[in-house]
Structure formats: structure tokens, C-alpha cells
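Worksheet for the structure shown next.
All protein chains of the complex are present and in place, except for one that has been dropped.
Moving on to chain A:
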Amino acid sequence: MANIAAQRIKREFKEVIKSEEVAKCAIKVELVSDSYTELKGEIAGPPDTPYEGGNFVLEIKVPETYPFNPPKVRFLTKIWHPNISSVTGAICLDILKDQWAAAMTLRTVLLSLQALLSAAEPDDPQDAVVAKQYKDAPEMFRLTARHWTAAYAGGPYSNPDFDSKIRRLTDMGIESHDARVALSSFNWDLERATEQLFS
């Protein structure tokens, strides 16, 4: 790993650990390998959002050319959000692409992602299905996102209606995640979700 990248990441790692956000449990970062090329980040779902109470784990890969190029970040925790792929966890955020600036750090990236959870950009979507729901059925989106937070990120709000619909499908031999994806995509219309799963 290039010297400059290693030096930066070491310093940023310390910066995150010492930051007040860590004290408030809002963000966290851990080493995955000793070489500082791969890290694991964690952000708390912001209050007053469907992600509240959840903890979202991120994969952070630091390229050789860091900080001249942005780190490669994706969500490992499954999440229902217009700018994050519900399939791969890939993120659509300008500062992780062409708006990256060399003075940005792991800490600012994590805080930006947290801000993204508070303020989605449905007009610049990463997940078209989620973005459509966000715009057309905002309440349905909110409930779905909160359900995903409970299912994958340890969020506190369970939704008995959604849970029972999923159970109906799992009883038919469908994996619970596949069932959740299908139901979420069809605004929890059990009939259409079933149709799609068995077509």
C-alpha cells in the first residue's frame, strides 16, 4: 500500500476513534486487516428516520491511490433506501464518486452516509424500486424501511402485519429474505409478491 495512503488511514482511524461521534455511539470504525486497506465502519440510524435504532455495517476498501481517489464503501447490512442498492449495498453518493475531495476523511464519509440516511435523494437513485416507492407511497416506504431496519440492523420496531405476510411465504418454502424483497417491492401486496416469486 502506498505510504501516503497508509499514513492517512492510520491518522483517520485515530481521528474517528477519538471523535465525539464515537462517544455518542453514532459512528465506529474497525480494522479488518493489519494493512489498513480494508476497514469495517458502522453508523447508527439517525433519530426520527425509519433507520432509528438500527446499526448499519459498512465495508470500506481503501485504494492504493487514496486519498486522491475515494474509498470504496458499501453497506453490508441490508437496507431499504433509494440511494442504496437493496441487493448489493452499493451506494450512490456524489462524494464517493466525482465529488470526492482529498481533504475528506473516513469520519466525514461516515457522517455523510449518516446524513444520506436522513435525507434521501430519490431523483438520483441507486435502487429504482425503492426510489419509486419513496416518491409514490411515502408512508409505505417508511414502514418498509423501518421493517428492514428491524430485520437486519437490530431496530426495535417490528411490524406484525409484515411479519405474518412473510411467514405465509416462508411456509411455502420461500427464503425469508426473498419473501421480504418481493413483498417490499410490491408494497406488501401478498398476491402480487407470490405471483412474482412463483413465475
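By our rule, a residue touches a chain if its C-beta (ideal position, glycine included) is under 8 Å from a C-beta of that chain, and two chains touch if they have at least 3 such contacts; residues count from 1.
By our rule, contacts and distances are computed from a predicted model.
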Inset, instruction - Assign the chain not included in the display its UniProt protein name, restricting the answer to "Methyltransferase type 11 domain-containing protein", "Beta-Casp domain-containing protein", "E3 ubiquitin-protein ligase NRDP1" or "Trafficking protein particle complex subunit". - result: "E3 ubiquitin-protein ligase NRDP1"
Inset, instruction - Check each of A:Ile17, A:Val32, A:Val87 or A:Ala102 against the chain that is not shown and name the one that touches it. - result: A:Ala102
Legend entry - Residues in chain A touching the chain absent from view: 3-4, 7-8, 11-12, 67-69, 99, 101-104
